[in-house]
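Let me give you the structure first, and then I'll get to my questions.
Here the complex is missing a single protein chain, while all its other protein chains stay put.
Here the chain labels run A, B and C in written order, and each chain numbers its own residues starting at 1.
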Amino acid sequence: MAEIRRIGILTSGGDCAGLNAVIRAAAFRAIEGYGWEAIGIRQGTHGLLARPVEAEALDLAMFSGTLMRTGGTILGTTNKGDPFDYPLSDGSRADRSEEVIEGYRLLGLDALIGIGGDGSLAILRRLAQQGGLNLVGIPKTIDNDLAFTEVSIGYASAVEVATDALDHLQPTAASHSRVMVLEVMGRDAGHIALDAGIAGGADVILVPEIPYRIEAVAAKIEALKAQGRNFALVVVAEAVRTESGEPVTRRQGGGTVTYGGIGDYIASRIAEATGAETRITVLGHLQRGGMPSARDRLMASIFGVHAVDLIARGAFDRMVAWSDRRAIDVPLAEAVATSHRIDPQGPLAHTARGLGICLGEA
Amino acid sequence: MAEIRRIGILTSGGDCAGLNAVIRAAAFRAIEGYGWEAIGIRQGTHGLLARPVEAEALDLAMFSGTLMRTGGTILGTTNKGDPFDYPLSDGSRADRSEEVIEGYRLLGLDALIGIGGDGSLAILRRLAQQGGLNLVGIPKTIDNDLAFTEVSIGYASAVEVATDALDHLQPTAASHSRVMVLEVMGRDAGHIALDAGIAGGADVILVPEIPYRIEAVAAKIEALKAQGRNFALVVVAEAVRTESGEPVTRRQGGGTVTYGGIGDYIASRIAEATGAETRITVLGHLQRGGMPSARDRLMASIFGVHAVDLIARGAFDRMVAWSDRRAIDVPLAEAVATSHRIDPQGPLAHTARGLGICLGEA
Amino acid sequence: MAEIRRIGILTSGGDCAGLNAVIRAAAFRAIEGYGWEAIGIRQGTHGLLARPVEAEALDLAMFSGTLMRTGGTILGTTNKGDPFDYPLSDGSRADRSEEVIEGYRLLGLDALIGIGGDGSLAILRRLAQQGGLNLVGIPKTIDNDLAFTEVSIGYASAVEVATDALDHLQPTAASHSRVMVLEVMGRDAGHIALDAGIAGGADVILVPEIPYRIEAVAAKIEALKAQGRNFALVVVAEAVRTESGEPVTRRQGGGTVTYGGIGDYIASRIAEATGAETRITVLGHLQRGGMPSARDRLMASIFGVHAVDLIARGAFDRMVAWSDRRAIDVPLAEAVATSHRIDPQGPLAHTARGLGICLGEA
Partner (left out) sequence: MAEIRRIGILTSGGDCAGLNAVIRAAAFRAIEGYGWEAIGIRQGTHGLLARPVEAEALDLAMFSGTLMRTGGTILGTTNKGDPFDYPLSDGSRADRSEEVIEGYRLLGLDALIGIGGDGSLAILRRLAQQGGLNLVGIPKTIDNDLAFTEVSIGYASAVEVATDALDHLQPTAASHSRVMVLEVMGRDAGHIALDAGIAGGADVILVPEIPYRIEAVAAKIEALKAQGRNFALVVVAEAVRTESGEPVTRRQGGGTVTYGGIGDYIASRIAEATGAETRITVLGHLQRGGMPSARDRLMASIFGVHAVDLIARGAFDRMVAWSDRRAIDVPLAEAVATSHRIDPQGPLAHTARGLGICLGEA
């Protein structure tokens, strides 16, 4: 087993709450626990692509009392620029993977901790396989779509933010007799929508895993009205499509469009079908950058320490995970090959139905 | 001075945090302090228009430990339907003011506490003048555009929510090297934008009271970049118009539009001018319904008690207010005739400039 | 299998955040899902002891938009008065278990949902065995000392509150160069102290499961000082004893004592050993009553629905639980016979040590 003297740490993909707590834990464990150097790589794999390489030695003095309490990542991140299919300035694309691998060599790294979601970890693993990098992955994703771990960093905080948004919307919905539609993140999976919807007392929750009919949604809202309720809360995951299954083009930076997003589409359809006064809120980036919840900070600490321990043991090509109150680790190949989606017959969907929440089902 | 035995309380206009604390304080003071009945009128003046009148006696048991901590208004409210120009189902409009006044008589009210902003209080005053109603007003508006009072209910909480949103956006902006644009409420005045922008560390704040040039905004963002800053926070009040002074049509419920709102417009223009990656967040109704801040609950309590005291003294046609650490009251006619806008040379704008914040000025 | 028509719900033991969300979910599921009556029993088993029995039919209208967001329990609770050893007014004790069982009969209950910690659930189970009550248990405890379930209601919120307290104490500790000692709840187990201590960046965490030496604590604080750190954060679980293993008598309601509690004792010993300026904060009841976190509300909803489903299936004498992302259920007898304590070699203690946190070990 090769001796470890210097490891790199990078964050990749969309940012979320808890990343700084992961970086702090991993750097502390590496420096104080094993006497290694810890190098922070800037902007995910971009830092390894840049020449000179963009990276700096992590110093424990950076981790003052407040950094672990702060959202985002001090290393920066990016969710653009797969090095195997890298966008060039002339509009074409190129495979720049060897440059990234070279960056790892230039930094003299003996191992790399990659903090990312399934997409980022898959790319990092491909780089590691190709270049012989000693990689350990730490799962982070507000979408919670990673299998083999009960916890991914960032998800708990995102659910708290989305639930808090429902806590804000409920009184104003009731005061004005409105249907409030909240659009939350979730590119492929509807976990934020389902968990926050249950926790925040939603009446309707639409997720990409469960097909919906607007008639069913409208019927629920009419039924609430018949029971004397003057308002309703509707949560929609951004990955939900139109009733016919087509995506609603999201507006980014203007341009002529039909709907402002799936939340807008659903609100419009509800208004047409029920005559109710509807309002839309798109929670967007508020879900990413807030102060991490205690739970995210705790799990970040566990994962950061465990990932460094794996490196010390030479256990590469693995992802740290949490299962049954224990820190475990699983093969990265398996972790990125399987995704965790809402089971339409699973415990969360069952709970929602049991509370009378409409999941849009016919 | 006519004896008081029964008073009505209504909330009118957009809801905000702190209304329940006002209702609680006024009802308690009336019932326990003076032995009167307190009648809660539903949905603002709509409750007085309906037949039978929609209202119910307020019972102190309703005001359990948590109601004052809850956003919104248990009485309901509306910001549609000026009784002097009431929209009928056939699309025409009618003066239904006499019906509202009759509603007051049908309830046997001796006085009325109206909780509203400048628009609502102006309508209530007109009704009071026409019908001889004994009216006392309590100022509430998240826009903070009322003169003669240093405090209106709802504003403090809205500023906390908007500042908290900037606290959430800053880390994600820094992590992704983005320009984050936050659109906040403020129909005529930019107070939320200016106060939250300063408190939340914004780099650019655009308000309707100060004309802006996109070139100035872009220059600020370029200057930050030149200093090594990789992100920027921009706050825009919803009342800001396009550079040429025209309103951006807000999308409500779909339909073909050019921009999703002023925030979208500003973000698009910044992206064009600087090439920066921009993202938009429209805070919307999250600003209204949250748990009221301690300050809003305190002021709500002061105003509720003082309004009832005014009724007991026969001091009608007045609005309670706060000035120099004292509860005062001012003529309603004056209160609704003057509005509080941002003074481009005032202390807040001066503070913003002193902190290097760009107000969009050429 | 006997037909179910009416079930009772009670909360027992110390209150915590999330109980109302459990009650709401169980009542909704019973009433709307199965068409049963749901009876809320007041003050735990006291409501069944009282004559007339203190209980009331739960009405879904009680569960307005805000109740599930509210801490505490609308049913009331108590952690005094084991019916098998009930304190009488003359100071003696009596077995009043038959009266409780009779109360169940008087209410015409077909089953009972008991929401409690290990002590309460053990008593309820003994009553059920003796009287043939159809009991299902739901785990709640801020101490997190129940085995067989990864989640007990109230714990997640308590950890968030304790972590938030550390977030408040860190800046003032650093500003004044102080050692801040935070005493948190945990009668037998130190989970809150350990989890919040890690999440909140504590330097020292003392828990009852791991013996400590003041010399080790003092050495850690001296080491921090030598590294240039001017402050330290110390978390102590209330169940920790003096170094010699004796309990520190807690003051309740005055009286001559030596120390105000274990936090006071530890702070005094640190001050003696290091000369550092120390301050104590006893978090106390602030850990119980706050707004439940999204996670507690979500788990409360899952448990409430699942408990009612168990009753419908005739699966009595069981406790609902959460394991590996699934709602399961386990025999009550086992659940109350085993307790979940901190494993001194487990993942949390390992993480703490890996982050340089002193656990007081010699």
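Quick notes on this one:
In the analysis below, a residue touches a chain if its C-beta (ideal position, glycine included) is under 8 Å from a C-beta of that chain, and two chains touch if they have at least 3 such contacts.
Note that the structure is predicted; figures quoted are calculated from it, not measured.
Checked against the full complex, the candidates C:L106, C:A147, C:A271 or C:I328 give a single residue touching the omitted chain, namely C:A271.
Contact with the omitted chain, checked across B:A57, B:A94 or B:A294, is made by B:A294. Residue C:R279 is the one among C:R6, C:R279 or C:R325 that touches the chain missing from this view. The hidden chain makes contact, of the residues C:L112, C:A174 or C:A352, with C:A174.
Contact residues of chain B toward the unshown chain are 25, 28-29, 32-33, 65-66, 68-69, 150, 156, 159-160, 162-164, 167, 170-171, 174, 195-196, 198-201, 231, 293-295, 297-298, 301-302, 305-306, 308-309, 323-327, 346-348, 350-351, 354-356. Chain A meets the missing chain through residues 66, 70.
Taking the whole complex into account, chain C touches the unshown chain at residues 11, 14-15, 17, 19, 43, 70-73, 76-79, 161, 165, 167-177, 180, 230, 251-260, 264-265, 267-268, 271, 278-282, 284-286, 288-291.
Note that in this section only the chains that are shown with their structure count from here on.
Between chain A and chain C the CA-based rotation angle works out to 180°, given as a multiple of 5.
Centroid distances from chain A, each centroid being the mean of CA atoms, peak for B. Chain closest to the overall centre, judged by the mean of its C-alpha atoms against the mean of all protein C-alpha atoms: A.
Centroids built from CA atoms put chain B at 34 Å from chain A. Averaging C-alpha coordinates per chain places the centre of chain A 31 Å away from that of chain C.
For this pair, chain B with chain C, the centres built from the Cα atoms lie 41 Å apart. Touching of two or more other chains is recorded for residues 70 of chain B.
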